[in-house]
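Omission of a single protein chain aside, the complex is shown with its protein chains in their original locations.
By written order: A, B and C. Residues from 1 in each chain.
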Amino acid sequence: MSEWARSHRWEVVLGGVLVITIVANAILSPYYLGLDNIVNLFWLSIEKIIVAVIMAFVIINGEIDLSVASVMGFSAAVLATLHESTGLPFVAAILIALAAGALAGLIQGLVVVKLQLPSLVVTLAGLIGFRGAARVLLEDRSVGEFPEWFDRLGQRALLGPFPLAVIVFGVALAIAWFVLDRTAFGRKVYVIGSSAEVSRYSGVDVDGVKIRLFVMSGLTAGFAGVLFAARLGSVRGSLAEFFELDIITMVLLGGVSIFGGSGTMLGVALAIFTVLNIRNGLGLANVDGIIQTGTVGLLLIGSVLVPNLASHIRSRLPFGGPPLSTADT
Amino acid sequence: MNPGPEPVLELRLVSKRFGATQALADVELILYRSEVHALVGENGAGKSTLIKIATGIYEPDTGTMELGGHVFDPGDPASAQRQGVAAIYQEPSIFPDLSVAENIFIGHQDRGLLVDRKRMEQDAAEVLQRLDIDLDPSQPAGALTVAGQQAVEIAKAISLDVKVLIMDEPTAALSAHEVDRLFRQVRRLKQLGVAVLFISHRLDEVFEIADRVSVFRDGRHISSRPITDVTEELMVREMVGRDPSEFFIRTPQEPGQVVLSVEDLARHGVFRDVSFDVRAGEVLGFAGLVGAGRTDVALALFGVAPADGGTITIDGQPVTIGSPTDALNHGIAYLSEDRRKLGLSMTQSVTTNITLATLDRYTLSFGLIDHEAENRDAAGLRDRLGIRTASLDTPVDNLSGGNQQKAMLAKWLNAEPRVLILDEPTRGIDVGAKAEVHRFIDELARSGMAIIMISSDLPEVLAMSDRIAIMREGSLQGIRTRDDADQESVMAMAVGVA
Amino acid sequence: MSSIPALSALRRLRPDRLKELSLVALIALAVIIFGLVVDGYYSGRFFNRVTTSAVIVVILAAAQALVVISRNVDLSVGSTVGVAAYLTADFLQNNSGAHPLIAVLIAVAVGAALGSINGLLVAYGGVPAIIVTLGTLALFRTLVSLYSDGANVTADSLPDWVIELNGSTIVSAGGFDLRTTFAVAIVVILGLQWLLARMRWGRRLYAIGSNPDAAAQAGIPARRLTMWSFVGSGALAGLAGFMFMVRVGTVSATAGSGLELQSVAAAVVGGVSILGGTGTVLGAFLGAILIDTLRLSLVRVPQVSEFWRDAVLGVLVLISVITDSVLTRRLSRRAGSAGVGNRMEASTQAVEPTASTAPSPITTPVGLATREESIDV
Partner (left out) sequence: MKKYPLTKLLALLAALTLMVAACGDSEESTDAAEETEDTADAAEDTAEDAADTTDDTTEDTMAEQETEDSEAAASGDAVAISGTESITATFLPKCTNIPVFPQANDGAVEAATELGSEEAAFVGPADCGDATGQIEFMTNAVTQGVQAIMVSNNAGDELAPSAQAASDAGIPVVSWDSPIPSAEGESVFVAQVDFDETGQVMADMARNILGDDGGQFAILSATPEAANQNAWIAAMEEVLAVDDYANLELVDTVYGNDVAEDSVDQALALVDSYPDLELIMAPTTVGIVAAAQAITQEGLCDEVKVSGLGLPDEMREYTLSGCAPEFALWSFQDLGYLAYYVAYGLATGQIEAVEGQSFTAGRMGDFTIEADPTRDAGLRVLMGPFTVYNESNVG
């Protein structure tokens, strides 16, 4: 146990913060522990956190995808446009929308890999471009009147109190953990993030893994966009605008190194839970949105700073332990 | 050659302990003005700790240091430099984006806040000239070879007016030709009154350059003598505490079928007309200067930088190799010369590194990794190669250089290649580990593997190879059998005087 | 090849200069193409539009370059602009008689103060810059929102000189104005370019970004310099905040949001490597001008409707980046092979990937940064 705790120091810190948050929320708000609230807590940010899970893969792999929020908007816009102007079965429209998301990821992945451009720049262009594509499709219109079953999937509980999206998130998290921690693909993601050249020299298909990740990122963003459309019941060109920084914040808070090669799905999950609980607790206490954002910002800095300072102080003490390693330096 | 009578740096009864490890125990070392003092010892002997103490990275637990007769307590490398002690490492720590001149003067432009680029370049040119180094001060340092970068570091030390220059394995990445040039610079340093502490695993170099030699073992100071008083055998015995006769073993055997055959291989602007073949059970050595194109041929065979002309034949079948995956599928593996950047994923565990190239073998359904099988194989290789590590889950970064080298070798052995290309397989590892690596090479050859060994260590190539291919400026000069090759003839071909 | 005079001139250029040249070529290309599509495009009016509009991003791109060169990033610049703009405007509405320079000083001081928070956390707190500035991006915004309590400062309550400053012109020729704000931006850019190239600390910033470990060994006070680079970045963002107030007149608590990504885009398009160590302030300036020219030109192309603009802009940015990197790579390859062809060590450099000690920003296929291996001592 202590061995595990030592190698997962980040997760331990986050777990502590999460527990404190939960206890504080439970004491401060009588509404917090209700089942409805707990479901809502996930449901209200479900699209962001689903994308955060795949973003963790991309960042561990040493890349970044800034275009996710725009791809969410783009896929949803494709879905809405097909629904509005063709007689296509709605399920087919959904599939095409998902394919559009995957295609967006594929294009960016190919540019990154084949032209060897930094993904930061490529996906920054994607961020502008795919948002633009969504606006091209929808202009100033809001498209709704989706089939009732679709709206219901987004808005009503499906299994017990859980809406589809929350179930999807749970499954996605489990699959992500499995893939990252247990499979050869996950291993490659880490090793490439740690050193792409070593991987290349070891016969790992670096380009293939990267392209697959970008496609997965696009596909997941597309999926999240479709889920969002179902939850909102209608789609506009601005859907999910500005989500990217929130998503990246959650991943980095989860202890994933921006330089790639390290981070765990457990850490990302804990970071997601922590952020959601803090926002929910503050929301129930009628604290303004901007202060919620600021609190998350403070937490992001504090969660790296405090262990750093603690280890600094400890290293000054006689018989102190070895310095804490931070998530990324 | 009399060592100058004037002591510059004196370390007395210096000790340093890390947790349970006594890294240094009451060691003594005295450097005199205008001498080259060699420090030898196996990895873990305490050389690195000593350097770090002398350059202010560590503080000694006990003991005293004096520089020029005054107490020397540097505190940090910058302050050590200011007081006159600087160090140069095996991997030069230069600024790739800055010019040569800027690299030389970056730490100590004391002419106010402004940088007078012209004057700086003039000054740099002057320093370089004093050392007989032929470099353009305005060119970016990142475009230099390792040797060039080291020369920049030496120039930097000279511009700092250092009294003591510590050189930590400066020749590890250099070809013989470049080593000669480095030694010229070292002798020039000596003339300028500098005390040079020279650390190397290559004993022949120690005999060539050093005035005195100190041996360390297990954190203790074993001996310090004038070079004229020691023999190679004595030095090795003191270093390892055992008999040196077990080095460079090679069991002669009859090679088998041709496994790999290369015909007119070329890559535009890099190498051309390279033809050779390698048989099962044979070691084909590749000699030549660094930059002669040996590594490029290896990279072409391994598919990293594929050839654009010629044919590669394996077991009589022509093959196309466009990527490392292709190469591995055809049974070709390549052990890189650059362990840290290309060989090992430093932050990952020993097991992860060993199975990295063979991950598919441990993949069950759903892509699940069979941890049990993976750990079993890794443990097997650990035992077979004698990799010393706390556990298989330890990041390879925590292993010593020799054990890292063995872990890298384990990765490729696990791939069970038919053709194994070893690029500088013993660079920067100590005598003991080197012998072990050589023993493996021999063992692998006996098991029927075809081995291509690139090495800048000429005695090593001569001792280990059945045949030796010599390259110069991108073309193959010729292939000699072991019997009709010696240091002089191979070197002559490599530098083009033959 | 080397017989072509232009090429032999090119090969004497440092990579940074090549990059700047290729950006100038791209801007010229964009101007020519848009000139064919937009009536009256070559007018002083459009020039004035771009120069006044680009001022804010230009200064921010320089701020970003300052930290990115030392292998950091400052995502909080947009929020810093907001805080500085709001506090300065708030000061002016309460002290309308204050001298303009006092207002500039306040804006710069506020920015520098916020920058020093970032700097302290990064340099002395050991927190990676992206985490710190992602955090302060939110925090600074929260602070200004709380301070403003939803109230805007409007042009109405600001002294007249604030509104007049944006239109004030130093020289004018044929409708082409040199606006005061743009002139200030130019002075800032050239000054910073000069400082980074010629001042000791400027070269040291490059050194830190180029190889942090070597910088530590060379005795470069990396922490102090990192600290100051953030203070500088903050101060410039503060100046940009002042410019924001001058240009927009109405300042709300959300002033300047979104500018962080724009500044990163400008700097990166301008050739400042996100891996640190390379790039120039001049390049960042050109990057900002390129993006702003594209953006403002597109608004004026009648064939591109409101809803197509972002999509086209995204594609254009991508094309610029691709063209630029291909151009730079080709030129530097030719220049490189022509220049050192005879030297054995150097000639193998181009093809032997193992020998170079640091990944070049252009050829390294990674997103943000490669892990820096610590040196084995």
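As a working rule, a contact is a pair of C-beta atoms (placed from the backbone, for glycine too) under 8 Å apart; a residue touches a chain by one contact, two chains touch by 3 or more.
Quick caveat, the model's predicted, so the values are computed rather than measured.
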{"item": "Visible contact partners (per top-of-document touch definition) of the missing chain", "value": "A, C"}
{"item": "Residue of A:R135, A:K188 or A:K210 in touch with the missing chain, whole complex considered", "value": "A:R135"}
{"item": "Candidates A:P118, A:G222 or A:G237 - the one touching the absent chain", "value": "A:G237"}
{"item": "Positions on chain C where the hidden chain makes contact", "value": "45-46, 49, 53, 56, 141, 145, 148-152, 154-156, 163-164, 166-167, 244, 247-258, 296, 299-300, 302-308, 311-312, 315-316, 318-319, 322-323, 326"}
{"item": "Contact footprint on chain A, counting only the chain that is left out", "value": "31, 34, 36-37, 40, 44-45, 78, 81-82, 84-86, 100, 103-104, 106-107, 110-111, 114-115, 133, 135-140, 142, 144, 151, 154-155, 228, 231-234, 236-242, 279-280, 283-284, 286-290, 293"}
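Just so we're on the same page, only the chains that are shown with their structure count from here on.
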{"item": "Centroid-based (C-alpha) most distant chain relative to chain C", "value": "B"}
{"item": "Centroid spacing, where centroids are CA-atom means, of chain B and chain C in whole angstrom", "value": "41"}
{"item": "Centre-to-centre distance between chain C and chain A (centres being mean Cα positions), rounded to whole Å", "value": "28"}
{"item": "Junction residues of chain A - those touching two or more other chains", "value": "194-195, 197, 261"}
{"item": "Chain B: positions in contact with at least two other chains", "value": "304, 336, 341-342, 346-347"}
{"item": "Chain A residues within the chain B interface of the complex", "value": "178-179, 182-185, 187-188, 190-191, 194-195, 197-205, 261-262"}
{"item": "Of chain C, residues touching chain A in the complex", "value": "75, 121, 125-128, 130-132, 134-139, 141-143, 145-146, 253, 261, 264-265, 268-269, 274, 306-315, 317-318, 321-322, 325-326, 353, 361-371"}
{"item": "Parts of chain C lying in touch with chain B, wherever the complex brings them together", "value": "14-15, 197-204, 206-207, 209-211, 213-221, 277-278, 336-337, 340, 344-358, 360, 371, 373, 375-377"}
